[in-house]
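What follows is a structure written as structure tokens; I'll ask about it next.
Apart from one protein chain that is not included, each protein chain of the complex appears where it belongs.
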Amino acid sequence: MDMVIQDDFPILQRQVNGHRLIYLDNAATTQKPAVVIDAMNDYYTKHNANVHRAVHTLAGEATEGYEACRTSLKSWFNAERCILTSGTTEAINLAAHAWGHPQLKGRAIVLTEMEHHSDIVPWQMLAETFGNELRYVPVKPDLTLDMEALEASVEGAGLVCVVHTSNVLGVRNPIEDIIRIAHANGAKVLLDAAQGAPHCQINMAELGADMMALSAHKMCGPTGIGCLLVNEETFQEMKPFMGGGDMIETVTLEGSTYQTNEHRFEAGTPKIAEAIGWNAALSYLGELDLEKQHHRLLEIARHVANELRSMGMTVYGRHDDGDSSVVSFLHPTLHSEDFAHLLDACGVAVRTGHHCAQPLLHRLGISGTLRASFYIYNTMQDAEEFLTHVRAILERFA
Amino acid sequence: MDMVIQDDFPILQRQVNGHRLIYLDNAATTQKPAVVIDAMNDYYTKHNANVHRAVHTLAGEATEGYEACRTSLKSWFNAERCILTSGTTEAINLAAHAWGHPQLKGRAIVLTEMEHHSDIVPWQMLAETFGNELRYVPVKPDLTLDMEALEASVEGAGLVCVVHTSNVLGVRNPIEDIIRIAHANGAKVLLDAAQGAPHCQINMAELGADMMALSAHKMCGPTGIGCLLVNEETFQEMKPFMGGGDMIETVTLEGSTYQTNEHRFEAGTPKIAEAIGWNAALSYLGELDLEKQHHRLLEIARHVANELRSMGMTVYGRHDDGDSSVVSFLHPTLHSEDFAHLLDACGVAVRTGHHCAQPLLHRLGISGTLRASFYIYNTMQDAEEFLTHVRAILERFA
Amino acid sequence: MTYPQQLAELIEDFQSIEDRMERLEYVFDLASEVNELPTEQWNDITRIQGCQSEAHIRVDIDENNVNLFSGADSKLVQGLMGILTIAIDGQPLDIALSLTPEFAVEMGILNSLSPSRSNGFRNMFDKVMNELQEMK
Partner (left out) sequence: MTYPQQLAELIEDFQSIEDRMERLEYVFDLASEVNELPTEQWNDITRIQGCQSEAHIRVDIDENNVNLFSGADSKLVQGLMGILTIAIDGQPLDIALSLTPEFAVEMGILNSLSPSRSNGFRNMFDKVMNELQEMK
């Protein structure tokens, strides 16, 4: 089974520095199966045209392909509205401008220290313009959110922004509780699902989340596309953000009127090939047993975390049942960048640095970690080879 | 030579409704040569990784590929700064937010009636927030801008936004004069080069334009990417627009500091595969003699325009030497949508509707046109076959 | 499914036409089959949403029989209206209501149309059926 999945990803045939590529940088971006690459090729070699408002066959096919992605996303996440963006970051910026500007006037915004910069900076920018108070929920020493602090800070707030699953720790937050608390206090909830969506099938309606942002490239889809999922009530409260192209109904010199469906928020020629690629990625993931994969990968992460600890490293993560298979670690003396560089010399791709989560690292008292993150095509063999390289490096260089 | 170019575009092998595809919807989007499709495949099958701040080999290769596109664009357009966006529309919205918000307080903005909605709506939105006066330069009956009106309206304005080449008429505006007049009056100039860039090599520094927006997909590149080119002075006046991801230098709970180069405006995981595809498109176009192609295509457009006129149709365009090879036309009785539909039945792709330029059409006293637009892989034979189909349709249906 | 005779004949007619252009010519000809809805009566209620051109339709019930009035600025769209007129105008309400868009597939007309036009046809069909449903 494992071998079968690996065979679907052409890049895994690649050699890096004379070694088989062991790609463990999946929290940054995932690899693409051949079916995704082929779907985009098929689009560009047979159907490419601009979408909407056109009569000719190619334009019809392109429109159907583009809109099919939206339909698939809505049903995959059980979401009422799906606005296609260029990624999670643009989705959150869209939420801040289109929903936040009109709706958050004078109201506080609750964030957490575990957020990715993409779920912090847009709100800081909003607050700079409109003077909103930003309240940060601390991360406790056990790497979970301080839920009492969250409960206290939600009072009078208009929005709670929380990362579904941390890209540094792999910790999956208790979003059910958070949504319950927020709603009980009249605040809406935006989930940053960039890391959650690749690892489990999130049911937005069941959770009751109001907005949810994610990126295709972290779930076997192409670069350049993501979405903001929104429930109907929130959708109706949103004002247009970027103007131009297909989002209008009429334009006169005096002013413009806008479309009423999701196109209202998709200005300009959309990400057509990307949508078609993403849809293929969803079909691909849909054929796997994602839950089984999740457990398999979590076992790998636990094993790796334990081994690294036994070599004297600090691991930042707990790897509970719902957590993602991310292992952040530090060696007491070997510099992370050097470590990553030496791993690269062995064909292993890991990431180092602040992972765009400086406030979290600040709370942990560090400036960066090494991060090995696993995805569906990674095997226990990858993990063992990675550990073997780690041991050899420590022996020679630490 | 013509045959050689056609062979580079796999989609031209396609049959539509039992006929050879004659793709004449190039002003909406162009087809992609195999080298562009292959470059993206190569990326996804050999180099895919997230860019910036990473040590491992794939990430280094991806970063080089992404940044190489920026370098190529800068040298192709002789531009000082190049911010990669998802397209022309996002580029203009970026200009409105990042430059317009801080710099246009209280100042008028000059637009023209010939603008695409993407160069109108963002400014209307800005004006709605900040109360800027919008002044529209009329289009004269000869389909050119009223330059006297432009000169009069530029007084006290902070910005002149003008389309380099009209997507409806193919008219290339006297941008040299416009830039001279604007600068003499202390106004900056933003060029919408979405249609100009595919047809001629624009030298931004020589023109003296301050900002220039364009899309890859209209010049043989992929969907989902475009850019805002900016001169250094304007760049330094821009404030960050969207927040998150790679655009920051540091993030604390109290606030953030931003990168100082173009990354400052590229929030989130960028359009990596798209940049690599676009760079391949630039290389491809660079090997052609674009000027020769321009003349060849203009000859085709003139021929088509004349023939259509001789069949009793109204053609909206003049096809002067610098104009693009776009032919907008209307039949006195046959409904354009029906006409386009019948052409599609013959394998011919043309566009109908308002072409996202409602103010221009309003000025022309019509609500839409049929538009046949030609690009480098189109031949005189395409044009002749198109005309043959048109004649047959008129005989049977008009 | 068995169709009212006029419709069954029309389906057969269409099936016998091989050439796409001829089929479209036939649709054009059927534009004259509509009971015209005068343009003065075109309004937001009669408008078919999602059509790229102006297309309007009104249904009435006269002694339990369906009456269809329609018009469009596109002749192709009005031709589709003509087909729908042949299919249900003058038919008893329950017969009209039993019709599904399948008949247009059988005719081979939907795949002679571009996706935007065939969507337009579906919107037209749905609008008529919804209004008839409410009159039941």
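Quick notes on this structure:
Lettered A, B and C in written order, each chain numbered from 1.
In this text, a contact is a pair of C-beta atoms (placed from the backbone, for glycine too) under 8 Å apart; a residue touches a chain by one contact, two chains touch by 3 or more.
Keep in mind it's a predicted model, so treat the numbers as computed, not measured.
Displayed chains that the missing chain touches over the full complex: A, B (touch as defined at the top). Only one of A:G18, A:P141, A:P332 or A:G365 touches the absent chain when the whole complex is considered: A:G18. When the full complex is taken into account, the listed residue touching the unshown chain is A:A345, out of A:A345, A:I366 or A:L394.
Within chain A, the residues in touch with the undisplayed chain are 17-18, 334-335, 337-338, 341-342, 344-346, 352-353, 396-397.
Interface residues of chain B facing the missing partner chain: 53-57, 59-61, 63-64.
Here is the rule we go by: only the chains that are shown with their structure count from here on.
Rounded to a whole number, the gap between the C-alpha centres of chain B and chain C is 40 angstrom. Residue positions 17, 337, 341, 344, 352-353 of chain B each touch two or more of the other chains. Counting partner chains per residue, chain C shows two or more touched chains at residues 52, 114, 117.
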